[in-house]
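All protein chains of the complex are present and in place, except for one that has been dropped.
Labels for the chains are A, B and C, by order of writing; each one numbers its residues from 1.
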Amino acid sequence: MNDKLKIVAFVCENHAMSAIRAASTAGESLPESIRIIEVPCTGRIETPQLLDAIGDGADAVAVIGCLEENCYHDVGSMLARGRVNRIKDIMKDISLEPERIEMINSASVSGAMLMMKLRQFESRVAAMPVLVLKEAIK
Amino acid sequence: MTHVSNLQKIMDSGKFGVTGEIGPPRGADPEEMIKLAKELKGSADAFNLTDNQTAIVRLSSIGSAVIIMKEGMEPVVQMTCRDRNRIALQSDLLGASAIGVRNVLCLTGDHQIFGNEKSAKGVFDLDSISLLNTFRNMRDSKKQLSGEELVSAPKIFLGAAENPFGTPYEFRALRLQKKVNAGAQFIQTQAIFDMDWFERWMAEVRKMGIHDRVHIMGGVLPCKSLGAARYMKNKVPGMKVPDSIITRMKAAKDKGQEKEEGLRICVEMIERLKTIEGVHGVHIMAVAWEEMVPYIAKEAKLLPRPTL
Amino acid sequence: MIRAERKPVSEIARMLTGKKNVLVVGCKTCVAIGHAGGEKEVSELISALKIVSARDGHGWKFEQTVVERQCEKEWVRPIEDKIVSADAVVSLACGLGAQTIADMYPAKQVYPGVNTMFLGVPEEQGVFVEKCLACGECVMFETGGICPVARCAKSMRNGACGGSADGKCEVNLDTDCAWYMIYERLKLQGRLDLIMKISEPKDWAKSHAGGRRKIVRKDLLIQPTDRTGTEVKK
Partner (left out) sequence: MSGNKVCMILSDCQGCSGLCRDDLDRLTAALKADAKSAHAVVVKAPCIKEFRKELRDLPIEGCDRAVVAMWCHPEQIGPVNWLPKKISPSLVDVVDLSVYTTKGVACATQVEKYLRILRASAAGLSHAEHIKDRKIPYASKSAIVIGSNDRAVEAAKAIAAKGIHTKLISMMPLPSTKADHLEVIDESITDGLKGIPGDFKVAYTRKGQKKEADAASILLVSERCLIKMNLPKDSKARLVPLEQFNSYSAGGSRVNGMVFLDDILTLTTSADQVTPAWHTLLEAAKTAAVTKMADYVSVLARDVKAAGLLEMLWKEAADAGVKFIRYDDKSRPKINKEETTITVKDLVLGDTIDIPADVIVAPVTSRPWEPVFIERLSMPSDWDLKSRLRGPQRGTAQSPCDGIFLIGYAGFNKLLDIAEPEMDSAVSQMLAFMLKGHHIARGAVAVIDEGKCSACLTCVRTCPYRAAIMNERWKAEIVADKCAGCGNCVAVCPSVAIDLKNSTRPAIKAQVAASTGVMQ
């Protein structure tokens, strides 16, 4: 249905966003499919929001936060990882590829590495069968 | 006191008692067991018949008792609280007594999670101590648990198990006392590997004077291999296997030597048990190696068994 | 509090096959605090079911709500309209809540969205452990305030069994042996005489074994008498 890939990325406005900005300044561009939603901390994202992104038609969801041992808000990326895993379980349960949702951690100085991870994620998602939703979600 | 069983007679008369153990088959064919019984006959005063040990479905303990009694052997029927409520337990005791079973060992039972019916509902209506108490009252006061009178009382020699190696350690001798208070006349202990530990426990038992009130039979288990010893050391909760045993087993060069060493350790254990004050017998648990009981008994100079 | 765990989404989806209007009802009491069936879990379940519906073409239409205490009729009545207009009600409350709705609206199909697990406490954030079996005969006065019925795998009244190793239970090595703890607690309190007492077998008739249980507080009953002055039995 969608010929273009859509990946919703929830990005923490601290280390992860700095990394993306730094990489952009350095001339690297985000993979085309990635749409960024900036949040104060990945720990703010709730599970329904992650599911809704898929339900709304995204092919995959990335949660991009600080490194766990060095999270700007201390516990945020740890909690986010737990929620991503919970959604992975639900996805498995309803026969969707759990790989459609990934937690990615990045330090603010590792912009290049983050971009690489995002590109890898995009290509993994592109290799998956297209997720066809028959009805529109209201 | 009247003696209801041969085992009781032997130990009451001050002789060193010997019990073996037979694991009933996982099927309805008794032939194997009959063959084994013929081999074992005479090597011990009585033989334990396990009650769905480690919660694996097997031929019933009482059924097995009938089979070995036909071979002229004395059974010790094990009864666990895992699979039966108080109605079934009391009824089975009456049944056992009626067909001539005289030794009953009261156990709480291994948890069903270890067995091959993991989804089973564990009954655990009673525990080993309240089971002992119930059976004693049935025998001595002719009363069942609810207080109602029985038409006739069962004739039984009551036993229990105790693990000197479980936690809390300082409670283990006290718990033995509790079991004796509840009616235990003989005790078979968990398999002993750490003899020093066992002696310390026996010293405590003697200090409380329990050894005069009950026949304590030390449990021994011949190790078939180094792997088995390691498994018991690391995987079986509530079992203590000292490193010295492992070292000795390690010294063996091949499987055959390992077996020999296992048997040698077992015989040495029995020799040492004989010297401990208050130990009135030995319980040989040759799990999955039952055919070695006559050999062990012979090597430990326990044969021939006295007849009274 | 009552602890529950959400059923797999696929299982709930199977229950709802062929339905159209689905109402998901949460409860704000135990299951909310236990992170199993509060408003957040209601949203989460609907979000997941929406994906299933959209992919498999079930055409489910969802309505969501949470009530203060789903086990009480008065709290359920305000959402009557929603219940009536749905062809399936998924209750994320414990078994009590689901049955309250089912009993009040016998014609409605009510489905449990959670497995009701046990009475437990939060040991730490995100970890809930069972501590009471609701057996109807509390024995903690002689076990140092530790319930052996719920916390011993074999509900022993005269423990500890031989499987107690290093103070842990043989059934689950992560779990403390209840009787080990009882012994330590009684020792601390200088009441070890209690553990030497042979405890009578439990009266299981007071538990579920005695049939479905009921508590009647006569003084709370608003109960008329008939002309002769005897209470009219409810």
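Everything below uses one rule, namely that a residue touches a chain if its C-beta (ideal position, glycine included) is under 8 Å from a C-beta of that chain, and two chains touch if they have at least 3 such contacts.
These numbers were taken from a predicted model, which means no experiment stands behind them.
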item	value
Among shown chains, those touching the left-out chain	A, C
Per the touch definition above, residue among A:L30, A:A58, A:I94 or A:V125 touching the missing chain	A:A58
Residue ranges of chain A at the interface with the undisplayed chain	6, 8, 15, 18-19, 22-23, 25-26, 35-37, 39-41, 43-46, 49, 52-53, 56-58, 66-67, 69-76, 79, 83, 105, 107-113, 136-137
Where the missing chain touches chain C, by residue	28-29, 32-35, 38-41, 125
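By definition in this document, only the chains that are shown with their structure count from here on.
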item	value
Pairwise touch network: line, ring, star, complete, or other	line
Identity of the most central chain, Cα criterion	C
Chain centre separation (chain A, chain C; CA means) in Å	36
Chain A and chain B, separation of their C-alpha mean positions in angstrom	61
Touching residues (chain side chain A, partner chain C) in the complex	46-48, 51-52, 54-55, 90, 93-96, 131-137
List of chain C residues in touch with chain B within their complex	153-168, 170-171, 173, 177, 179-180, 183-184, 195-196, 198-202, 204
Residues of chain B that touch chain C when the two form their complex	81-82, 86, 108-111, 113, 122, 124-130, 133-134, 145, 161-163, 165-168, 171, 174-175, 177-178, 181-182, 190, 237-239
